[in-house]
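One structure coming up, written as structure tokens, with questions to follow.
All protein chains but one are shown at their positions in the complex.
So that you can tell them apart, the chains are marked A, B and C in the order they are listed, and the count of residues begins at 1 in each.
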Amino acid sequence: MRALVYGAATALALAAAPAAAQQSQFEKYQKMVAEGSPVELFELSGEELWKKKQGPRQASLEKCDLGKGPGVLKGAYAALPRYFKDVDRVMDLETRLLHCMTTLQGRTREEATKRLFGDANQPSEMEYLSAYVAGQSRGTKLAPGAAHPKEKEAYELGKTMFFYRTGAWDFSCASCHGEAGKRIRMSELPVLSEPKAARPLMATWPAYRVSNSTFVTMQWRINDCYRQMRTPEPNFGSETTVALITYLTVTAKGEAYRGPGTKR
Amino acid sequence: MAAGPMKMRATLMGGVTDVRVLMTHPMETEQQTKGAPYFIQNVTVKVNGKTVVEGQISQAVSRNPVFSFRLKGGAKGDKIEVSWLDNKGESNKTEAAVA
Amino acid sequence: MNVVRRLLLVRAGAAALALGLLAPIRALAAWSKDAFAAKKADDALKSLGASGAEPSKDIVIEAPQIAENGAVVPIEIASTVPGTTSIAVLIEKNPYPLAGKFDFMEGALPFVKLNVKMAETSEVRVVASAGGKHYVATREIKVTIGGCGG
Partner (left out) sequence: MKRNLIVLAAFAATAAYAEPTARDVQQVLQRDFHPRGQATMERLAQDGVQRVCTETRDQPPAALAKQLEADQMKTIAFPSGSLMGDWKNGEKIAQSGRGSMWSDKPGAAAGGSCYNCHQLSPKELSHGTIGPSLLRFGKTRGNGADTQKYVYGKIYNAKAYNLCSQMPRLGHAGTLTEQQIKDLVALLLDPASPVNQ
């Protein structure tokens, strides 16, 4: 009986004082979830994988050049995406990791991309590695490449794609991320074309996602947005995905990286 | 993926040691596995070899469990050990010094 | 992830089993089977010998009023009832309400923070035991749907 009365009172309180009271409760949930996050476990497993000898060459990724020189991890993630001379294109973290798997470890692209996005039971290699490498940039300000013509080109393409309406449901990225203070269900939607909203967000990706106990990467984020935009599937590491990540990271530049984060 | 890594931090602040421990475990419920749940049952916290917390938990604890415990006093360098045992008899433990 | 360690653990388990060592190990780590198998919170508490708890304001349950996802609901519990030696956490509407029981010995404060799964919106009941008496506090946590639901 007491439970019933209390429950009814809560429902009334929520209905009577909607927006602000509810919002603070969502924030409290997010905060408590972030505090009790197992995300560091993914970094630990990622470190093991980074050092593990694999592929036909039985090589680890320890000599992988993420832009700051072979094997330099400190601050490398915060400077991505960027232009890489050896491949003459802009790469984000995952595209570059894949490049290192094929070149250093001698693995085929087909084998290395067989399972890019994992699940709760079996996270993917890319997810673990992303967690580890990103964690090595904590405290470093986001400073993606924005000077090389190809970096500028990527930024422009990303921006165009962000506002490009397409797919069976006519969405662009801005359909959901274009107006401040909006939500999908309970999830707040940052206006990612604005530095104010892009900064805290990009500073905490990639992230552990509590709703399905998985670690999610930026390539996954773009992929899953397009899935819900009802388009065909973007190719992993394609120019479009890297361009969008470039656009978002450049918009967020200057923010100190503090991920990997924890999301709903 | 059962006995993956654990991670622990033990920090002394204002006379209280805060112990935060992360465990890799699927914590599968009866519903998820359609019959045979798979979960940690016992969590034990020791300080310098002496048991201070004995926890019994169920399949309702979330995947990759994270616990915080608080210890009275303590000193920097005290050895904290946290171990778990699941319903299949697998176990794991981790140690950290209070910082 | 650590395959080597995992294999070692599995082997250690098998060896222990072969030598009949596993049973004593299990016996050391008590797990209140009947209480965890109870389908009603009251039955679980009875099994733990913690029935008839009286309401107390000295048990603090810190939790969000609304959880966006039932898979992870963070709960922080502290008891300031003098001499608290044990805390039990029960989620009334879960198939098996008892989520955990923590015994605190000298040196530990009666405090625990953990993440639990909630099948649906439910009362969370916390029972603290001190000097053979039991004290209870409850709190409702609403479980909703987040994201696009696809």
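Note that a residue touches a chain if its C-beta (ideal position, glycine included) is under 8 Å from a C-beta of that chain, and two chains touch if they have at least 3 such contacts.
Everything numeric here is computed off the predicted structure, so don't read it as measured data.
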Considering the complete assembly, the absent chain touches shown chains A, C
The one residue from C:I66, C:V81, C:A99 or C:A128 touching the chain left out of view is C:I66
Among A:R89, A:R115, A:K152 or A:K253, contact with the omitted chain is made only by A:K152
From A:Q22, A:Q54 or A:T140, the answer for touching the chain not displayed is A:Q22
Contacts from subunit C to the absent chain lie at residues 66, 68, 142, 144-150
Per the touch rule stated above, subunit A touches the missing chain via residues 14-15, 22, 152-153, 156-157, 159-161, 163-172, 175-176, 179, 181-186, 189, 226-228, 230-235, 238-241
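Keep this in mind: only the chains that are shown with their structure count from here on.
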Between B-C and A-C, more C-beta pairs in contact link B-C
Note: subunit C sits from subunit B at a C-alpha centroid distance in Å of 13
Chain-centre distance (mean CA atoms) for subunit A and subunit C, in whole Å, is 33
Multi-chain contacts in subunit B, i.e. residues touching at least two other chains, fall at 1, 4-5, 24, 62-63, 65-66, 68
Subunit C residues touching 2+ other chains are 1-2, 71-72, 76, 113-115
Interface with subunit B, subunit A side, in the complex: residues 36-38, 40-41, 44-45, 120-123, 210, 213
Touching subunit A in the complex, subunit B uses residues 1, 4-7, 22-24, 26, 62-66, 68
Listed in rising order, subunit C residues that touch subunit A in their complex are 1-2, 62-69, 71-72, 74, 76, 92, 113-115, 123, 138, 140, 142, 144-150
